[in-house]
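Below: one structure in structure tokens.
Left out: one protein chain. Kept in place: all the others.
Chain IDs A and B follow the sequence of writing; residue 1 opens each chain.
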Amino acid sequence: MSVFMDLNILAITDKKKLQSTIETAAHLGYSTVAINYVVEPQQKKQQIPKPESVTELFEKFPIVQGKSRPIKVLNRLTVVATDASHFRPSNEYKSFDILAVYPKTEKLFHAACMTYDVDIICIAVTEKQPFHCKRSPVNGAIERGVSFEISYTAAIRDSTMKKYTIANAINLTEVCKGKNVILTSGAEVPIELRGPYDIANLGLVFGLSEGDAKAAVSTNCRAVVLHGETRATALGIIHTMKRMQPTGQEQEEESPAAKKAKVVKV
Amino acid sequence: MSSHLEKCARSLLVCEKSSFMNEASRHETHVCKHSFNYKISVLIPECGVLPADIANVISHFKSYFLVRDLPVYKFLDAKFLDTVKKGGFYALSYKTRIDEDNVVALLSSGHLVLSLDKDTYQQLGLEGKPSEYKHRKDMRYVVTVDLTDKSLVPGTKRFQQVLLSLKERVPLKSDFLLTRCPPGAEEDGELQALLSQHTYEECRPTVISRSLTDIPRPSLHPSDLRGNAHSCTPVQFLEWLGSVNLNIRCNNSASSFLSTYVCPEPCATVNKVLLCTVTGFIPPEDVYALLQELRRCLAEPGFTDWVSLTVHGFADSPVSWGAAEHGFLKGGENFYNLVCFKNQDYWLHMATGSQDGCPP
Partner (left out) sequence: MDEEPSSYERVAYKNDSVYHYMKICLIFGNERKPLSAEQFKQLIISGLKELYGEVGAAFPFDVLTFDQFVLSAILRVYNNGLVKLWSALTLIGSCENESCAFRVTQVSSSVSKLILVLKSTGTSCRSL
């Protein structure tokens, strides 16, 4: 097993509150969290946000409970896609460590599983998933190392959403056989966070086995972070191939990747 | 789905009944092989104050040291290595979690046990074996280095290889708890000298005694380990022990809304019970010394007819008994309990959680 992670702490403008949520996550035993910026291109041409520099979040990062090291904070972008035009890989995506897509239609779900260069595909928790998670796209995503996310905060807030969350989660885990599932909070305030062992137990309600449930808050999250890193360093591979005729553009591409490597290193 | 919801993690409880007088009795082995002890508690029925002799033994428990940021390769330093080879040296990485982090332990046998995550293991380049407690893929590996091995002296190829791995490839370091119980005479300040270059603090085990009055206690009969007729069952007894430790009321009625817990039958009310707990990094040698003293006290006339000694291991230790691998799924518990009777019989209860081998 690897360290515990919560890869979905909702990015809010109130910095104090965000800090307090991250402090609580550290106190509950999470070693890594991701601040999640959500963009809904459908709504009035929303701009892709610029993530706050993680290093400026704290003067001194909170220490993970029971350990001697500080919590690691990553940035994540979630694109809510209702139309194929919404997911457009661009340089703006590259300023995030983790990239997620929340497909709202079956067609987009299929595309996300089979072709989108993302780390996470979000499963609906605030409504009944309006389409079936079919076996072939799900398997395609698993083969490509893309993970499915179920976040639990909606289930804590509201009893109807509790039903949606559980139903959608069971439908997913039945198809993916417990593989490549991550469980995250999606919390806005500290009180919505739960401990990693609590969530590993909740995973059983979602139809995961004990081992799969614990992996969903640890090992599988680690795989997501690594997937995010390789997505970033894939630029490096392009770089070596192009070496024959260097252009000015590559240098620009190289720097964010190098920077990322630095952030990722513990 | 429902199958997952009603299943529960495996737990093991092994109970033994024997006599200290029995030559084949393995009580000493059991105690001495449980290396990393976090807490021990002694329960003496019909007793109001801790007998002076027992208090004396406890006050002579070894101090332990909390060292900050100790690089693991330091154990290979000539001076350290010499001390380790003399035996009785215990070290355990502090604030590291067995299901998440790299955990390091040094046993008194001189075996250095490294329980590592996959990334560290692959970079380290020392041969190990995959952890027995895995899920789908191997994510954790255990490397054991015998520091007393003849091929592991400064200058040899093997030594260089281990040093290179721990110093250059992966400069593993951690906070450590250390203690030493040398078999022979103790050289004063030996550990302090070794640690002089590091930040450390010397700690004493914490001792808390309290006396409880008018509580029901189960009856125990030395010959009835399983609880067929004259005693309660081992599980019930351990539950009662826990309830005493936690001040849980056990005079509830079956119709009570809050709790229906009652003391196991057959039981009697005792006037007083003494409970003494010691917390720290306690070497098994000290536990054994305490056990011997308890036995001696029991032999005295007028002393109670049984005492119980409970020993808890560190939840995040990479080993439980001997070098058997220890894991952590939900609880990570490993503990044993000895009930000593006046006639020198004893019961030994050994319990482990879901990621542990069967106790020896």
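Everything that follows uses one rule, which is that a contact is a pair of C-beta atoms (placed from the backbone, for glycine too) under 8 Å apart; a residue touches a chain by one contact, two chains touch by 3 or more.
Values in this document were obtained by computation on a predicted structure and should not be read as measured data.
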{"item": "Chains on display which the left-out chain touches in the complete complex", "value": "A, B"}
{"item": "Selected residue (touches chain absent from view) among A:R144, A:R157 or A:K177", "value": "A:R157"}
{"item": "Touching the absent chain when the full complex is considered, from B:S209, B:S243 or B:T304", "value": "B:S243"}
{"item": "Of B:T83, B:T144 or B:T310, the one touching the omitted chain in the full complex", "value": "B:T310"}
{"item": "Residue numbers in chain B that touch the chain omitted from display", "value": "4-19, 21-22, 24-25, 38-39, 41, 94-95, 97, 177, 222-223, 225-226, 234-235, 238-239, 241-243, 245-249, 257-261, 277, 279-281, 310, 312, 314-316, 330-333, 335, 337, 342-345, 351, 353, 358"}
{"item": "Chain A residues touching the omitted chain (full complex)", "value": "27-28, 65-66, 152, 155-157, 159, 162, 189-195, 197-199, 201-202, 204-205"}
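Criterion: only the chains that are shown with their structure count from here on.
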{"item": "Chain A and chain B, separation of their C-alpha mean positions in angstrom", "value": "40"}
{"item": "Interfacial residue positions of chain A with respect to chain B in the complex", "value": "1-4, 31, 66-68, 170, 197, 201, 204-205, 207-212, 214-215, 218-219"}
{"item": "Partner chain A, residues of chain B touching it in the complex", "value": "1, 4-5, 7, 9, 94-97, 99-101, 117, 135-137, 139-140, 174-175, 329-330"}
